[in-house]
Every structure is written in structure tokens, then in C-alpha cells.
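With one protein chain held back, the other chains of the complex are shown just where they sit.
Right, chain A next:
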Amino acid sequence: MDPQTSAGDLRLAHLTKTFGALTAVEELDLTVPQGSFFALLGASGCGKTTTLRMVAGLEEPTRGRVLLGDRDITRLRPYKRPVNTVFQSYALFPHLDVFENVAFGLRRRGIRSVDGQVRRMLSLVQLDGYERHHPAQLSGGQQQRVALARALVNHPQVLLLDEPLGALDVKLRRRMQLELKRIQTEVGITFVHVTHDQEEAMTMADTVAVMNAGRIEQLGAPAEIYEFPATAFVATFLGQSNLIAGDVSGGNGGDLLVTAYGTRFSVPSARSRADQGPVLLGVRPEKLRLAAAAGQVPAGHQHVEGSITDAFYVGVSTQYLLRTGWGTELSVFVANSGAQERFAVGERVVAHWDPRHAFLLGRQVDEDDRTAPMRHEPVGASW
């Protein structure tokens, strides 16, 4: 592990959790730097919530360790951990009012004068004046903020958020995302946020870990992961990608040459995750551009010819589906900036891209092309 960990880092070492024959989390190694906003992103059932529950102490790991700084908290009971959780269902105590819900953790630790702290926290989440309301009298967004205040008031070393925005409608979710980010910056506590919403993860987190089938597929800053995904899963789960199946056929200086369907493409080797054998050539739909003829393709760009089979006008952009000469399809997003002409279904066009925007991934031999599906809603909203 990273030898330069600071005292408050959360570290998971070889963390494994099995339920009978099912492995929910497998050999997870992870360091969450102190004070960071960390997102665990994955589809439901990928083990992200189980991971979170093991950090909270609500689930006991089958193997591996949970460390907070130098302290091993793997076997520590949940009520002895300096870790608090914002539950997906909020789990507010129905028999207590807002004030007592927020004061619960402080009181259990034997702190007598809780008044100032509770009120400060309620005003941080903008719930002044709601002290005597009961949870049932609050809206979903207000309950969510009580749950957040109830956890944050304890100044935990790590705050765990288990899909805290999942139950809110889209508009409120956007607002709470910004609010959460603001609060995290303000209090400086490590946030570990579990979500299946890739847009939520990208907007809020400093670091995103993409989880799949109990393992972490890739970890890094949102832009880094998006621009240069490590696996086909990441490339298609985080945003959308066109993946073309091909084989590395050689090198040319700093570039790798890839042959796919009889056509040669080049990719900078710095953008390659594999330098031989079967590969997937990936290009994000918004990195593709369309031209009427091959002659209009800028110098140095790679290109593929095809005909447009579908075009969706979605306001900010137009999404095209392009059937290539070899029969698979490419997805192309063109911003409706007015700078480019629009194409009609059936037109023959050339899709081109700057090779620096492409990326190369290793491929299983039997893996085929993958095209980003057409979507009518903004990216991420459909999850």
C-alpha cells in the first residue's frame, strides 16, 4: 500500500465478504485519503453497499482488514467506531423529534450540553426552526438533511453515505448534490459516498472507484477515469463508448497500429492499456465528428465511413447512429452549437476523431464491438 498515508486515511486491505457461495466483495484494496470526497460507483449488487457496511461495522468481513490511520478497526463494534453513516432509508428515529435525532449520537457519548452543536448543525443543513418537528412531518429532502446532520454532528473521521439521494426526485437530487459538496468542503471530513449514479459520482467526488462484481475496476479522478477508462466495463458504465474489436498489428514510433475489419487505425501508446493481441479501440461518442466526405477530414484524424441509420435531436446535441462498412454501429453526439451542418437518416458520412482522444483496451478473444446505446435523456439520468 501507499507508504505515505496520513493519520486519518481509511484503508481497506484484502477486504473480502462472502455470503454463502456468493462473493459480494473480493480482495478489495483501497485507500481513501483524509478529507477527500470519495465515491464508490457501481451497479446494484456490485458489493459497494457491503463494502460500506463493513467500514461502518454493520457487516463483519470474511477476510481482510479495515484500518483508520494506523488503527485496525476490523473487529470494532459499530458503536465504537469514529465512523457515521447516512442511510439510504435515512433510518430517522420516528419517536424522536429532529433535535433529539441529531443529538442522539452526542448524548450516547455522554456529552451533556448538546444544544449549541445541534443548532449549529441544523443551520448548516438549513433546517433552523425544525427542532421540534417529527420525522414523519418532513419532506424527503428535509429527512435526508436531518440524517446528514445526525451523522455529521458527531464529527466522525469518516462519513459514509449509502445512496443518500436515491429516494429524491431528480431536481432535488441535483440541489442536494451541490449542498453535500458544499458541506463536505466546509467540514473537511472524509466522505465515502456509495452510488449507482455515475453523474452524481462525477459531479461530487474527488476520487471515484468504479466497482464491478465485488472488485474495483478503476480508481481515479472523475476526468481521468472518463477520458482514459481502464476496462470495457468502465468505458461503458461511466458515460458511453464506442468500442471496436481489433488486433494490434505493430508499432510506429509512439503509436500503436490496430487493424480492425481490414482498416488500420493508430492510437498513441500512452493511451493504450494493451500493446499486443486482441484489443478494443474506444472512442467516446462526443469525440467523434461527422464530415460529408473523406476529403473534409482534418489531417491526422482517423476516420470511418458509414451511413446514418438514426438521428435524435435532444436539444443540446444531436445523437446519430452510424452503420459502418463492416456492419456494426457507432454512436456520435454532435453539439448543436450551430457550427456544424445536420445530417439526415440515410446520408453517407465520414466519422472522424483525433487519435489522442481514442483509447485502447485489452479484449477477450470472443468479445465483439460495443456501441453506446442511444439515449433520449441526459447522460446518467436513466440509472
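Rule of thumb we're sticking to: contacts are C-beta pairs under 8 Å (C-beta built on N, C-alpha and C of every residue); 3 or more make two chains touch, one makes a residue touch a chain; residues count from 1.
We take it that contacts and distances are computed from a predicted model.
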{"item": "Missing subunit (named according to UniProt) among the choices \"Dihydroxyacetone kinase subunit DhaK\", \"ABC transporter permease\", \"Gluconate 2-dehydrogenase alpha chain\" or \"Mannitol-specific phosphotransferase enzyme IIA component\"", "value": "\"ABC transporter permease\""}
{"item": "Of A:87, A:265 or A:343, the one touching the omitted chain in the full complex", "value": "A:87"}
{"item": "Among A:150, A:173 or A:370, the residue in touch with the chain that has been omitted", "value": "A:150"}
{"item": "Chain not shown, touching residues in chain A", "value": "56-58, 77-80, 83-85, 87, 89, 91-95, 104-105, 108-109, 150-151, 154"}
